[in-house]
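The structure that follows is given in the form of structure tokens.
All protein chains of the complex are present and in place, except for one that has been dropped.
Coming up: chain A.
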Amino acid sequence: MSASERGWGGRRRQALISVLSWPPAQRKERTGNRNAEIMAGKPKLHYTNGRGKMESIRWLLAAAGVEFEEEFIETKEDLEKLRNDGSLLFQQVPMVEIDGMKMVQTRAILSYIAAKHNLYGKDLKERAWIDMYVEGTTDLMGMIMYLPFQPAEAKEKNLALIIERATARYFPAYEKVLKDHGHDYLVGNKLSWADIHLLEAILMAEECKPDILSAFPLLQAFKGRISNIPTIKKFLQPGSQRKPPADEKFIAHVKKIFNM
């Protein structure tokens, strides 16, 4: 087995090398038993090993070029433990350990990351537009996310509603924004959370219907452009922390953990 196959490629190797350069006493204290201690300082995401409500957070961190760790909730007991630890302010995940806080509530987490990494516009008005656009894509992605949890007989109707909303309500709005100002990005002629969120929504919608952007040439160009931003391009490649769509098996697994 090669070093990289054993998991010693990339970040872990670099982290180990940097630790080995520390004075021995500090090295011993810091390495402990887990590599996680070497990587202290990175945001740590607590969620199931799937998209759900955490995926937008993964996208935003990745786009901002922020490395993060993940601790996956595999069983009901894992969730109970987090709750009993007092780690979850409202007994819910997503939870992200970041900058000394145990942050909960998806939007709170996203707003914090966006503001911290300059993806939230330059003033109050730009922030207002970003918020409006992000709320729209949140609504659309929410519909797609909940689709597998709807009763089976309603699935076809709900899928049709998603496609209708995407093509008659949301995509026309964003197409018009891009058309009216002719810029590369939605707000302030600069990459923001709104662009990253819209790309995520577009790709998710295309998983529902591959040609869903056919009537939206500017969104197609937008998709190409934003996908090519280096940090995002990296996130879109296999092996990144991006999660695949949930399959039947995973849905059943999640339902069990969350008592749904």
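What to note about this one:
Just so it is clear, contacts are C-beta pairs under 8 Å (C-beta built on N, C-alpha and C of every residue); 3 or more make two chains touch, one makes a residue touch a chain; residues count from 1.
As a convention for this text, contacts and distances are computed from a predicted model.
Per UniProt, the protein behind the absent chain is "glutathione transferase"; the candidates were "MMS19 nucleotide excision repair protein", "Beta-adaptin-like protein A", "Protein YIF1" or "glutathione transferase".
Shown as candidates are A:59, A:170, A:193 or A:250; the residue that touches the absent chain is A:170. Interface note for the absent chain: among A:104, A:198 or A:232, the touching residue is A:104.
Considering A:52, A:136 or A:188, the position touching the chain not shown turns out to be A:136 (whole complex). The chain not shown here touches chain A at positions 89-91, 99, 101, 103-108, 111-112, 115-116, 124-125, 127-129, 131-132, 134-136, 139, 169-170, 173.
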